[in-house]
Structure formats: C-alpha cells, structure tokens
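Here the structure comes first, spelled out in structure tokens, and everything after it is commentary.
Let's look at chain A:
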Amino acid sequence: MSDSNDMTERNSTQSRRRFLALGGATGAAALAGCSSILGGGDGGDGGSGETDTGVGQVSLSDFRGSGPLVAQRDAPGGTSIEELPDLSGELTLYLGGGEGGLYLDLIELLEQRYPDFTANHRLEASGDLANTIIEENEAGASPADVFMSIDAGSLGAVANAGATASLPEEALSTVPEAYQDSEGRWVGIAGRARAIPYNTNEVAESDIPSTVQEFPEAAALENSMGWAPSYGAFQSFVTAMRLIRGDDETMSWLQAMQDHGITTYDDEFRVSNACADGELTAGFANHYYTLRVQSARESSPIGLAFTEGDAGALVNVSGLEIINGTDNADLASNFVRHVLSAEAQEFFATRTFAYPMIPGVAPVGDLPRIDELNPPDINLTELADVAGTVDLLRDAGVL
Partner candidate 1 sequence: MGTKDRYERLREQATASERDSSPQTLLAVVSLAISLLLLAPLVWVFLRAGEIEFARAMELVTSDTTVSVTLNTLALVTGVTVASIFIGVPLAILTAQTDLPFKRFWTITSALPLVVPSYIGAFAFVSAFGPRGVLADLLAPLGIDQIPTIYGLHGAILVLTLFTYPYVFLTTRASLLSFDGTVVEAARTLNHTRWEAFRRVTLPQIAPGIAAGALLVALYALSDFGTPAIMQYDVFTRMIYNEFGARRLDYASVLSMLLLVMALGILAVESRLNAGRDGAYVSSGSRRPGLIRLGYWKVPALLFCGTIASLCLVLPIGILVQWLLRSGTGYSGGGFAFDAAYAWNSVGLAAAAAAICVVAALPIAYLSARGSSGFSSLPERATYVGYAVPGVVLGLALVYLGLRYVPFLYQSVILLVFAYVIRFLPQAVGTTESSILQVDPSYIEAARSLGYHPLSAFRKVVLPLVAPGIAAGAALVFLTTMKELPATLMLRPTGFETFVTYIWLVQGAGYYGQAAVPALVLVGLSGLSMLVILRREDTS
Partner candidate 2 sequence: MSRQTRTQQTSDFDDVDAAVANPNRTVLELDGVSKDYGQELAVENLSLDVKDGELLTLLGPSGCGKTTTLRMIAGLERPSGGQISIADEVIADGSSFRKPEERNVGIVFQDYALFPHLTVAENIAFGLTEMDEEAVGERVDELLELVDLSAHHDKMPSQLSGGQQQRVALARSLAPEPDVLLLDEPFSNLDVRLRVEMREEVRKILKRAGVTAISVTHDQEEALSISDRVAIMNDGTIAQIGDPAEVFENPESRFVASFLGQASFLSARVTNDRIETGLGSFDVELLNGPVAAYNGAMVDVLVRPDDLQAMPTNESKADGYVVHRQYNGPSFVYRVELHSGDVVHCMHNHVETFEPGQPVEVDLVADHDLAWYPTE
C-alpha cells in the first residue's frame, strides 16, 4: 500500500526554503488509521517484528502514519515509551481546539497499550477551555489533570492565571527552550510553522519573497494571494507581527496586502487547496495543510516556502500543561513524558504532519528540521493577546 518508489529528492541542502515536490503516491488520509502498515516492511527499531496489535501490544507502526510522505523514514530518536513507566489510572484531559481531535488517536493508542490507563477527554475550543479551567481553578479545583491545546496562547492564559502545576524536568529538558514557557509552566508537543504555499506552475520558488514585508511589492503575486483572517493561526501570525513591528506597521501591512489584492477564505486548508488548484498563486497558511494536500492529491503542483526571522516564520506550538490541584500528578507527569516520547513524536510528525518537538524525530518529507527554521524571537505566551489583534484586523477592514 505504501507505494513509495517515487519519493524524490531527499535533498539535504539546508536552504532557507524548501520545495516539496511529491507525487505518485496515492496514500490518502483516509487510510492513515490503518494499523500495521509498517509492521511488515520498513519497521523502526522499536517496532520491527511487532506485527501483533492486540490490546497492550502497540508497535511503532501504529503510531506512524502512512502514505508517500511517511515512507522510508528512519527510526525516531529520543526516549522510547519502552523506557517509560507504564501509564496506569484515569486521567482527565482537556483537549483544546478542533484539531485537537487529531490527538485523540494518540490517546487511543496509549489506552490500547496500557489497559489500566484511561484518558477521559473533553474537547472544546481552546479559548473556551482556557476560560473554563480558569473559572474552575478560581472556584476551587479544576477536574482537569492535563490541558492539551493546539494554541500556546490558551496555555499561556491558563498559566498566567496561576492554574498550572509544575511539569517534570525530564519532559522540559527534551524540548528546545523556544517551544516551552520560560517558567516551565507549559511545554510544546508539536509545532506548526507559518508558511507560504504556492502553485509551482505559476511561480518559481525565487518569486516568493523572503520576508513578509516584501509581499505587498511582489509583482508576481499581485491579485493572486489568499488568506484566512478569521482563522486562529493567522491571528497568531498577526499578533506576532504586532509584537515584532508594532501596531502601526502591522496595520499598514494589512492595508498594503489588501491593496495588493488578496482573497479571503474560511480556513487555511482551503487556502492551501486553492494554491494547489491554481486558483491562487500563493497564500498564508500553516505548513501542514500543504502536506495534507500533497498526501491526498497526487502530483498537485504545490510547493511550500518559508520566510525568515519574521512573523511569517512563526512557529506556534500545540502544548500541554498540568493543571493546578490535580490529584493525579504522577500520572499526569508520566503522560506528558509519553507525549514527548519518540513514538508519540513520530505520531505528530507522520499523522498530523506537525513539527516534532524533540530533535531526535525528523519532520516528514523535505521539511527543514525544527532547528533549521528561523523563527522570530518572541515569547509564545505573549500570543495570548488575541483581542488586540482582532480589534486591529477589524479596524483594517480585514475581518
């Protein structure tokens, strides 16, 4: 099934931008949940030979996705769950954000592996859950043991309200400092890089500017770009721009982009699809949408570029934190370590096309490694000021 012979150009040139040319493989996301795909073939060290996926028997191949982007991967490095204490007991997990649903699969795998472990989960919009946790904390104690959210801002809001407990040092030490709270109150588990999907038939990689500020002047992209300003990730990007450049310059940029001609979409998956369809020449989107497009549609002419050192290169993270007052602190800590294990990170990389947070696990395809990206120097917790951004977007006539 993993028809991977067309995998091309495993080029290790560390360019600031990558051109991802993939095709041929038909592995659809629809099949991503099938187990044992790797079991009979290219198994990793932790999983080779373990084709039995009965209860309690979960192999690396179960954590790993399938399809063209995933084929021929090296075994992940880092701490394997084999080395961690067993998970046991009942954990109450608040999952923030619609895409947090993707993480449910990981939780299910862990539950399969540890029959004594149950994660009682609650999935809501990340901001709502942050509010809920803060209210719960103020009223006494939150029922949640762990808050796992797709959005660092909501993690920061809960942390700033003093509703977190300390994370295990073993977990914090595996993740680069840029992707965790400076006080160690939350830690990233998967990264999402801001990126520029573009149509490879329309423009060449060199037509994509290397800073966000240059986009309004890029002639090749006039009247052919798209964005999704109501989308949370885009708003984080604008928040980052405000932090770096200030409100006035951000406002001018937003207006300049509108003058340049830009189309509004609901979400960035649609922006990315539109680039692949040639409806757009380029757009602003999180990187993994392009990978999802590629994974689902063979030979689609879509490439991915990154800007450098500015808001356009923001790497936001999904992360988690342990909630204040948990009576399950040991289990929660152990759970955090599991999420940062080699297998779980392989899951994020291959199933959700996110950036793994531990250096031992590589991102899929030709994505630059997380330490090869050049993100802006900002504290992700500060991305919590969404309100100011919403006001600004509104004033600029974008929202």
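The rule is short, and it goes like this: a residue touches a chain if its C-beta (ideal position, glycine included) is under 8 Å from a C-beta of that chain, and two chains touch if they have at least 3 such contacts; residues count from 1.
On how the list was made: all candidates are chains of the complex that A comes from, given by their letters.
Fair warning: this is a prediction, and the values are worked out from it, not measured in the lab.
Engineer: Considering only the touch criterion given at the top, point me to the candidate in 1 or 2 that touches chain A in this complex.
Structural biologist: The candidate that touches chain A in this complex is 1.
Engineer: So in the complex, which bits of chain A are touching candidate 1?
Structural biologist: 28-30, 32-33, 92, 94, 97-99, 101-105, 107-109, 120-125, 127-128, 130-132, 134-136, 139-140, 143, 157, 230, 263-267, 269-270, 274, 279, 292, 351, 384-388, 390-391, 394, 399
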